[in-house]
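Complex shown without one protein chain; remaining protein chains in place.
Order as written gives the chain letters A and B; numbering starts at 1 within each chain.
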Amino acid sequence: MNSIVILNTLVIIGILISAFLTVKFDNLLSSIIALSITGSFVALEFMLLHAPDVAIAEAAVGAVLSPVIFIITLKKVKEGKEE
Amino acid sequence: MIEFVYVGIFYALLALMLLYRVLKGPSVVDRAVAADSIDILTVVALIVFSIFSNRSIYLDIALVLAILGFLGTVLIARYLEGRL
């Protein structure tokens, strides 16, 4: 039981640091990368809390799909600014 | 005789150490490489925790992360290359 508490603490520290980095970065692409790291850590935390269905949805959406959509949005916004 | 939880704790600690490179990387490429490595370390921690708690359904999350996790890195590479 004690080792599970240690693992939870490490993963929560990772979530907090990566979420702080998402807000801190000035470059938008670096901010998107930190958001993807946050999604991966949150999926690990959901599985440590014994919720595998929520963890599958979080791993597919938070770690992969939302950074892809943000990168495509960034590309289209920079195309519109040059014209 | 090593318990599997200690291996999971070690891999989570390694993923926490890699956040230093995400914080201090001089360019976007270093941050992307560090994020890819954090994804892979998370997959290994999921495998080890699932065999510790002896549930086969927990392994599907690791399968989803291992199959889909490289799409973000490939898309960042295409964006840096200039032909998205």
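As a working rule, contacts are C-beta pairs under 8 Å (C-beta built on N, C-alpha and C of every residue); 3 or more make two chains touch, one makes a residue touch a chain.
We take it that contacts and distances are computed from a predicted model.
A.B. asks: The hidden chain: which UniProt name fits, "RnfABCDGE type electron transport complex subunit D", "NADH-quinone oxidoreductase subunit K", "Multidrug resistance protein EbrA" or "Multicomponent Na+:H+ antiporter subunit G"?
C.D. replies: "Multicomponent Na+:H+ antiporter subunit G"
A.B. asks: What are the shown chains that the omitted chain is in contact with?
C.D. replies: Visible chains that the missing one touches: B.
A.B. asks: Contacts of chain B with the missing chain: which residues?
C.D. replies: Answer for chain B: residues 1-2, 4, 7, 10-11, 14, 17-18, 20-21, 26-27, 29-30, 32-34, 36-37, 40-41, 43-44, 47-48, 51, 56, 59, 62-63, 66-67, 69-70, 73-74, 76-82 touch the chain left out.
What we mean here is this: only the chains that are shown with their structure count from here on.
A.B. asks: Return the distance between the CA-based centres of chain A and chain B, expressed in whole Å.
C.D. replies: Whole-Å distance between the two chain centres: 11.
A.B. asks: Which part of chain A faces chain B closely enough to touch in the complex?
C.D. replies: Checking each residue of chain A against chain B gives 3-4, 6-7, 10-11, 13-14, 17-18, 21, 27, 29-30, 33-34, 36-37, 40-41, 43-44, 47-48, 52, 55-56, 59-60, 63-64, 67-68, 71-72, 74-75.
A.B. asks: Which bits of chain B are touching chain A when the two form their complex?
C.D. replies: Per the touch definition, chain B meets chain A at residues 3, 5-6, 8-9, 12-13, 15-16, 19, 22-23, 28, 31-32, 35, 38-39, 42, 45-46, 49-50, 55, 57-58, 60-61, 64-65, 68-69, 71-72, 75-76, 79, 84.
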